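Worksheet for the structure shown next.
What you see is the complex with one protein chain gone and the rest in place.
Chain IDs A and B follow the sequence of writing; residue 1 opens each chain.
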Amino acid sequence: MFARRFLALLGPLAATALLLVAPGAARAQTTLLNVSYDVAREYYKDYNPVFVKYWKGKAGQDIAVNQSHAGSSAQARAVADGLEADVVTMNQATDIDLLASRGLVVADWTKRFPNNAAPNFSTMVYLVRKGNPKGVKDWGDLVKPGVAVVIPNPKTAGNGRYTYLAAWGYALRQKGGNEASAKAFVTALFKNVPVLDTGGRGATTTFAQRNIGDVLVTFENEVYLIQKELGADKVEIVYPSVSIRADNPVALIERVVDKKGTRAVAKAYLDYLYSDEAQEIAAKYHYRPVSAAISKKYASTFRPIPLLTVEEVFGSWAAAQKAHFADGGSFDQIYQK
Amino acid sequence: MSRRTRHNVLPGFNLAMGYTLFYLGLIVLIPLSAAFIKTFALTWAQFWGAVSTPRVVASYQLTFGASLIGAAINAFFGLIVAWVLVRYTFPGKRILDALVDLPFALPTAVAGIALTALWAENGWIGSLLKPLGIKVAFTPLGVVLALTFIGLPFVVRTVQPVLEDLESELEDAAASLGATRWQTFVHVILPTILPALLTGFALAFARAVGEYGSVVFIAGNLPMKTEITPLLIITKLEQYDYNGATALAVVMLLFSFVLLLLINVLQWWANRRAGRES
Partner (left out) sequence: MAGATTILTKPVAGASVAIDVQRNRRSTEEHPAVKWGLIGLAVAFMLLFLIMPLVTVFFEAFRKGVGVYLAALSEPEALSAIKLTLLIAGIAVPVNLVFGVAASWAIAKFDFRGKALLITLIDLPFSVSPIVSGLIYVLVFGAQGWFGPWLQAHDMKVIFAVPGIVLATIFVTFPFIARELIPLMMAQGAEEEEAAIVLGASGWQTFWYVTLPNIKWGVLYGVILCNARAMGEFGAVSVVSGHIRGQTNTMPLHVEILYNEYQFAAAFAVASLLALLAFVTLGLKSFVEWKARAEHEILPLEAPRT
């Protein structure tokens, strides 16, 4: 009879499945878990073997590095909720601030590693259609009538947040610029946004595959990924007169490294991100390196443009977050009548 | 709650009901109660502030409205698809039957991207609609489209087994008594499959209300216009506002609960009526 056989089949299947779950926790080898944001997978895929080799030579210990990638804020939440990361490598300081506020990361985490604990950084640039038909050169061109700009939602996407802050900073720096004029400028900018995607990737699809919008504002390192995926003949890159520095900060998760006894190797993992070898891998993936030597070597790749920082324009990330992206903040006000 | 009346010959009620309640409590009710308890951390004013801003209310309207429309479309076409799959033979029927479950197997994001690719103005279908002045992607229509897609299997798969089970004798009898095919359908077939149809409708609706992954790609997500409530829950979480997020989730849950309860009572009543007619 069919039904009986069917159930008879499922029973052992379930039992086997449960048996498979049981082990898995115990593992003799030292492993690190690097919890990171989503575009960085390829970079760390290259970096990990380099570090494993370096550590083997230095400490004579075999280690394995596991990676976890998803949206930066979602990853920070997961770590706060118990995901056992030894280190976090994020693309936004607020995500590590959250962990510091929960006591998982030391309060002065920016001082624990060089350069505000950011071994590399990126910035916001424009992608326009081939030949730049709308003649987009700078932030001022984005608010012109008839120019459609694709920017992801600043409340859900790091791209959107940095773009918003860069535009705000640009407007402040104009002659006679003040809070009110900056707000008016950013409001005009978002009036030109036809679709608010939830992530940078979705915004890229909207721009590239759906042919919506004249400009896509996104991270410099992602622009090259987009060109690679779509072909360089369809789009071109425009550097605005000024942009914003998007640091990719890192931190140790105190509770986890103490519990697992991995403090030394985890710290070395982050320290080695500043080595020339690692900096070169970063440059290869179009992250701007902080090492002077490597920066010089890749000077032709990374066009020098003046970069604002969140701290100098807004005081701190926390202040920027509260004033602009919290519920009822300046971004929400754009969409209120 | 357990008061047996009619079928007390059958054994196993206590075992089956006990297990049902235990499992329901363990998997669904206890974890869900965590969301409610989290919400209690808010004062009433904070709670009300989080769930009643104009932007949130606009998102409720879109979410529940589009879900109802999507479920209605599915009820109508789902019935036809189920009927055709059970009653007729035609080339390609098996493949069609196999495809019905597709919306569940595809990760929702992939479904969203594929649908947007088709219905955007430069897509295969969207480009045909453009001359007619119809825009689907990045409008509320797009939301309806995505919600129709993800709820499609429910009606088909709940109606299908009941149709397969339907006795042809009844239809024979109706026909021999002079009923037209349409009369037979309305008075004999429809009452029997109505509970299943309503179930399918309810499930398609329920699933649509919570859907996030596929919608955000096709909706455009403009506040007040095409922003769904689950997206607002995510934006709260992005700000680490767990309480605000669960507050919205709880409101949605209560809404859905009341609507589902209404549908289920209606269905129970339809079932009773069908039972009594015999």
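By our rule, a contact is a pair of C-beta atoms (placed from the backbone, for glycine too) under 8 Å apart; a residue touches a chain by one contact, two chains touch by 3 or more.
Only a predicted model underlies this, so the values are computations on that prediction, with no experimental measurement involved.
Engineer: Of B:V28, B:V57 or B:V186, which sits in contact with the chain we cannot see?
Structural biologist: Here the residue in touch with the unshown chain is B:V28.
Engineer: In the full complex, which bits of chain A touch the chain not displayed? Write them out.
Structural biologist: 1-4, 6-7, 10-11, 13-14, 16-18, 20-21, 24-25, 33, 35, 38-39, 41-42, 66-70, 74-75, 78, 80-84, 199-201, 204, 222, 225-226, 228-229
Engineer: Write the list of chain B residues that the hidden chain touches.
Structural biologist: 1-7, 9-13, 15-17, 19-20, 23-24, 27-32, 34-35, 38, 77, 80-81, 83-88, 90, 92, 94, 96-111, 113-115, 117-118, 124-125, 148-149, 152-153, 157-158, 160-162, 164-172, 174-176, 181, 184, 191-193, 195-196, 199, 202-203, 205-207, 209-213, 229-230, 233-234, 237, 242, 245-246, 249, 252-253, 256-257, 260-261, 264-265, 267-268, 271, 274-275, 277-278
Following the convention adopted for this analysis, only the chains that are shown with their structure count from here on.
Engineer: In whole angstrom, what separates the CA-based centres of chain A and chain B?
Structural biologist: Each chain's C-alpha centroid was found; their separation is 36 Å.
Engineer: Within the complex, which stretch of chain A touches chain B?
Structural biologist: Per the touch definition, chain A meets chain B at residues 73-74, 76-77, 80, 98, 153, 155-156, 194-198, 202, 205, 209-212, 321, 325-327, 332, 335-336.
Engineer: Given the complex with chain A, which residues does chain B contribute to the contact?
Structural biologist: The touching residues are 50, 54-55, 113, 116-117, 120-123, 137-138, 216-217, 220-224, 231, 234-241, 244.
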